[in-house]
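Please read through the structure below; I'll follow up with questions.
A protein chain is absent from this complex, but the other protein chains hold their places.
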Amino acid sequence: MMQEKISLKDVSKAYDTRSTEVLALDRINLSVADGEFVALVGPSGCGKSTLLYIVGGFLDAEGEVLVNGAPIDGPGVDRGVVFQEYALFPWMTVRKNIAYGPRQRGMTDADCNNLAARLIKLIGLDGFADRYPRELSGGMKQRVAIARMLAGDPEVFLLDEPLGALDAQTREIMQDELLRIWLNNKKTVIMVTHDVVEAVFLASRICVMSARPGRIVKEFRVQLDRGRSREEIMLSDEFNRIRNDVWLAVREQALLMPKQ
Amino acid sequence: MTTARRNVRDRLGWVVDGILPIAILVAAWQLFASIGAINEAMLPSPYGIGLALFDLATGPEIRENLLVTLYRAFGGAALGCACGVAVGIAMARSEAFDAVVSPLVSATYSLPKTAIVPLLILWVGIGHTMAVLAVFLTCLLPTVVQTYHGVTATPNVIVWSARSLGASRREVLWHILLPHALPDILTGIRVALGFSFVVAISAEMIASTAGVGRLIFMYGENGSYAYMFAAITSVVIVAFAADRLLLLLSSRLLSWHVSQRGGHS
Partner (left out) sequence: MSVSPRKSRRLPKMWLSILSIVGFFAAWQAIASAQVVPALFLPTLPSVLEALRAGAADGTLFVDIGVSLFRAFAGLLVALVIGVLAGFAMARVRIVRWFCDPVISVLFPAPKIAFLPVVILWFGIDHTSKIMIVAVSCVFPIAIAAYEAARSINPFLVWSALSLGASRAKVQWAIVLPACGPSLFAALRVAVPVALIMAFTSEMVAGGGGMGATLMYSQRFFESPTVFAYILAMLVVGVLMDRGLLAIQRFTPSLSDQV
């Protein structure tokens, strides 16, 4: 049996607004095995990002969140994160951004720079090492954000709509990158996305959430042969069948949403 | 236009755009003064002021007094800004501290800064301490407000990224919150610097035995108007130079900021 990496038991999250209490998540139970790539999909406002932040330790919640069997205590180096807004440190160069995690882990300057250089090459940004984030395009910033997370060597990747701010072409290229990295590392990944096609292309498991208050209402196992080319994968009947099912499930939840 | 030519034009641009208008103004002024269209007693000619300025610059008068004022202004500003940053950070990180301190901060916001001068004279008498203290208190407010704003405006996702890369709470403060607040803090310091001159000179004009404010007033009372204007000119020059220096420093420190020229979208 595969080891249980992340375990959520009856996780709920409520927000105190001035007039009422808003329930964002309602008793989420989720168990993620080591090496799984889980995609969280659902209509806007269903709380999928909130759930990710709770796993990351950035938000408090009721219920239990266990990583490797132990409850989490805030953010940790075991759970790396990539945000939709890139969240690069604007006052640090590309190299310094990527080297931040290793430096915090106590690596020597030389080792940090070597690791950063390798990753910069990996993401294809050779020559941009000493640029500031403001000098980079969206796609470049996202690559740096991903490299920064990789440099931190976490056990779990938490991705919050990481490709949401990119144009369609760049997004496809980045999806291939992400897939390649995951196939190489076999790390546990939880990714939030509103793009159903992206979820089916990348994930081994898709969880569909309901509208607020968010619950996990449907799960899909995705077993595609990802060794094939993108064309083969996306044009296959298998892919399209799963995509249709997931899309329908999300649409159902979206239609159930009360009119704002 | 070739790039080389354009660079030269850019560099010389500040001469044409910066100095020429002022030169024209001064020349016109001198012209009117020379033909007697201006009452010399009310407004001395640029030439007269220039002579006085030279005389002051080569003598001890202006040096001693100007240095006294600068010491008070910069000294008070340095202390005030440093404390302001500390208080601003504390207010941003602890809601309890914020709740206790912010009414006091708001109160001083509406208080005319020079109004505390008479109070300080009551407490510590006339002299250095009074002036430095007045400048210190004046510089606190803008720095506190700007620091608080800069720190609290730090996007959560940046703080969270740092925490997930292993930064402790203390490291988040130094690595993340302060750098993010730096543009705002520098704005606050620029405002505080302006205030520091005003308060230092006001304090000297109100009651002091030294300083360039006192000097200006004294010349005015004695009727040495050319010297009075010369002393005022020296203050304008110093204030301008200090502001420029701060802007230069800021652009160096903030080369990473999106507001700087160049870079991607």
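When the chains are written out, they are named A and B in that same order, and each has its own residue count from 1.
Throughout what follows, a residue touches a chain if its C-beta (ideal position, glycine included) is under 8 Å from a C-beta of that chain, and two chains touch if they have at least 3 such contacts.
Not measured: the values here are computed from a predicted model.
Across the whole complex, the hidden chain's contacts among the shown chains comprise B. From the set B:86, B:99 or B:249, the residue in touch with the chain omitted from the display is B:99, counting the whole complex.
Touching residues on chain B toward the chain that is not drawn are 17-19, 21-22, 24-25, 42, 91-104, 107, 109-119, 121-123, 151-157, 159, 177, 193-194, 197-198, 200-202, 205-206, 212-213, 216-217, 219-220, 225, 228-229, 232, 235-236, 239-240, 242-243.
One rule holds in what follows: only the chains that are shown with their structure count from here on.
Averaging C-alpha coordinates per chain places the centre of chain A 47 Å away from that of chain B.
Considering their complex, residues 155-158, 160-167, 171, 175-176, 179-180, 182, 255-258, 260, 262-265 of chain B touch chain A. By the touch criterion given at the top, residues 53, 56-58, 74-77, 79-81, 83, 85, 87, 89-92, 100-101, 104-105, 132-137, 148, 152, 154, 158 of chain A touch chain B in their complex.
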